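Every protein chain but one is kept in place in this view of the complex.
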């Protein structure tokens, strides 16, 4: 995620970090060059030149606008839903930490010596496992190996069990389920209160499935195809429609229009799947770090890692 | 679902797999030929030729744009809601598996010998029945026979009972209800915890009813009719409106505009009911396989089937 | 609801069943005739004729497009929300049936002889009452008398009590509440489990209130008025704007544009209140029949009525 | 709320009740007169006359269309959300009535003589208090004094306590909380069942806060300002843009366009805050009367007030 204040009007045109321009520069250039060639040929032989006029472009423009608008909204909805899911994870893990520290413990009357400490250990382990879940989810979505991040928060055996599953975060969730079962069996939590924690686990499972949905189900391919094709046809035929009216300005105008259309299109591509590590993607690393800090402080730890800072305006 | 990376600009125009072009080629061709005929006649007798100018098309274009945009959004919403429902099914079945293995079991004190094993058998059966539910739902939505897929996960008698219902997935759900009742009666689960599992069943019933809603209630027919008629009127009258201005380019421009308009319209048709087996439909088979894998791993099985792979870029 | 496959391009223009054309034919005809008169007068005295040019129509077109788009979306949202509410009713009644048969019954230890049968009778009565609720809701929304359909599912006295209420479905719901209370008092269900059933009742009450909201609160009248007026002004002034440019084609073009604009407007009227018995309304009869079948099968009945079939492509 | 059938095409133009025309007549008139003056001056000295052509209006038209569309949707969303909140209130009060009569009462075994009657009195008082809540909410939103309507449903002391609060409906809700507490302390309801009633209270608090949100937080003022200014600039400059093309028709066309643009704008103003007593606002009085009827019938009362009827097509 790019984090920077709105630049001044002048500097606005010289920013490339986070801009979509580098990605679409070839297409814009190509369209502009084509515009130059068309202008040149039209100058030399205006009579035999096939002229389209601007009429077809206003007509296609309508369908194209519908497309772009729809694509844009769908892509941003996916981006924002991805962010909401991680926000939900933040809620769930914080609440889980509050509930584990608050609700788990031996009933006062029948607690044996040492049982309170044992219960505290289990509830602490659950909070650590929740931190591990956030890391596992990030790695799952980005396709990286979670081992290093899990090692600090999961016991050796638990980690091996989770990594053996084809879906690692689901395996980490199973560890939380196992610990909750343990608390129930030891009588450290009543059925009703256990349900409240179980609801958190279900909600964390919903976050996982929601993120997988966004990552694995792109917009129907036929949409993307139709949109890309229309964009190319539109921008590469445009010189033939404009040259008659604006003459030598054709290449400039074609470049500007291509910039907005290809730009919108490419932006859709970039944020449609917001869990990658492109500059405009969601800062999953920073968010899992936030979870790490909040949960360790909830356990009373003082010595927590600092929040991640943006590097070159970009927060990962 | 078509699974492939964004192709290069050049290859973009030669993809047919997943494209909507093959379906609408006849209409585009017809419109282009009509454009050719109109151009030819107009050349020969420009004075007597009825000319529409482009004006009516910009006016109808507005209503048409509203239509297409509305249709497009409604169709995609249905597609995406279908996907969300299957994502919900994934959540429900995973959580059901976690809850069944975690919450069902004899209370320690009064467990008779062998009762723990018996309880484990019932909870395992419930997880298997949940896998069967996913398969039954897929077959229910695609109108195919579920027998083969159910056979591996439901006991003979249960399967017969489910297949006797006019709504098979609802019958499978009744089996889960019956097992839950058994656990309650045997005292293997408390009322409170049983409720958590019952909520999963209600949520799975909601997935069923939601999918049925999408499959059985298309957009009101009058909309589709009005939209199709406007599309045909628009594209087939277009040559009369363009020939005066752009002359010989008419057939090409008519073909391009028909492509975008008929394309958007046909895409709406294709994804409006996303449970079929067209290339752009949802990969129900792959998703039920994922449920199969996750749930069997949750039971501790090592020997699970592999995930489905796309064939010719198409995941079923 | 019209149920039919997409017709071929040719047959498309000859369908009237479910089409909006019959309803708006007078207005289209009127606009076309006016177009003819204007063309005729313009031919005879072009100089003195007040000419509007197309400019005002593109300007009004914008506001009009906003209107139509907004109206269209709002109307369809109401239609689709109506459908969702009935889908929710399906979920609730199915789940109620599952829960009643599963959760209600004497606790094993202290059951007196015959009590199990008595409990089964009550739970069966509750399922039947739920079927009655679906019928009562349908009649409530369509303004018809529910007596015949209720008679088969409610005992005489219960039916009289429900019919005495000014809101019959609310009265039927009260019967379910009474039976649930009975189960609680007899100890056939624990408080916790009773809550799960009570949630179903609350959800069924929400379906009722949601349907009443859609039926009783139309779009603000001022909107409809402004939209209708703009549509009439637009279409009846259009000949004056077009006659200058397209001459003799004016009546045809006016007819086509009127068709799309009046068509969109009339469609909005038709589906804005989706519980009526117009061809494009929701098939409430078929949906209550589905509930009837599913619930009776859930009780183990074999002899259930068949699903409703469309008559002349129209499902009621 | 205006309640009337769709009028015929002819009568459509003579309805003023519920129409937005009376409110915007001055602006339309002003724009038309300005149009007349401009036409007159242009006739006399066409050369020195500053002519804008229609071009700027199509360009501003775009931004203006975005504005109007956005404003329109936001205003209607607020209207419809207001209606949903009152629908939710209907659900909550009906369910509260069902739950109070169903769930509150002494456990059979240990009930003392007279306790059942006492419990029935308390639960009846709670239903009456819920009716009072609906009235209190209506008066709270409309800024009127609730005393008369509360007097019939709340005991003297309770009423005084509620009126002492700066937020009266919140005070009425506190009375329900107090009664529920009483039931808990007397043992007339178990903790679990009390929770179901408490959920209703929380939901009723949500209705209150939701309505307050709509009433107290208008669209950001800068939006309204920008929109109004654009509307005035657009409509009052329009004659300068049209006079060149359509001459003497300018005043008529300016009037029609002003009608649609000012109309849409004023409609947004009217329904943005839907709790007032303008003709197009929500019928809060009728809805609280419905709650009154339904709840008193739920208590078994026969002698209930009749539903409110529209006066001059307008339901309050």
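Chains: A, B, C and D, in written order; residue numbering restarts at 1 for each.
Throughout what follows, a residue touches a chain if its C-beta (ideal position, glycine included) is under 8 Å from a C-beta of that chain, and two chains touch if they have at least 3 such contacts.
Since we're looking at a predicted model, the values are computed, not measured.
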item: Hidden partner chain, touching residue among A:30, A:163, A:196 or A:233; value: A:196
item: Touch with the omitted chain, as defined above, among A:54, A:182 or A:308; value: A:54
item: Residue in contact with the excluded chain [from D:201, D:249 or D:315]; value: D:201
item: Touch residues of subunit D, complete complex, unshown partner; value: 27, 50-53, 55-56, 58-60, 62-67, 69-70, 74, 165-167, 170-171, 173-174, 177-178, 180-181, 184-185, 191-192, 194-195, 198-199, 201-202, 205-206, 209-210, 212-213, 217, 219-226, 228-230, 232-233, 237, 269
item: Subunit A residues that touch the omitted chain in the full complex; value: 1-4, 6, 9, 12-13, 15, 18-20, 54, 57-58, 61-62, 64-65, 68-69, 72-73, 76, 79, 83-84, 87-88, 90-91, 94-95, 98-99, 101-103, 108, 190, 192-193, 195-196, 242, 245-246, 248-249, 253, 256-257, 260-261, 263-264, 267, 270-271, 279-280, 282, 293-294, 297-298, 304, 307
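Convention: only the chains that are shown with their structure count from here on.
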item: Chain labels contacting subunit A and also subunit D; value: none
item: Centroid distance [mean C-alpha coordinates] between subunit C and subunit A, Å; value: 38
item: Separation of subunit B from subunit C, taking each centre as the mean of its C-alpha atoms, in whole Å; value: 24
item: For subunit C, residues contacting two or more additional chains; value: 58, 62, 64-65, 69, 192, 195
item: Graph class of chain-chain contacts, one of line, ring, star, complete, other; value: line
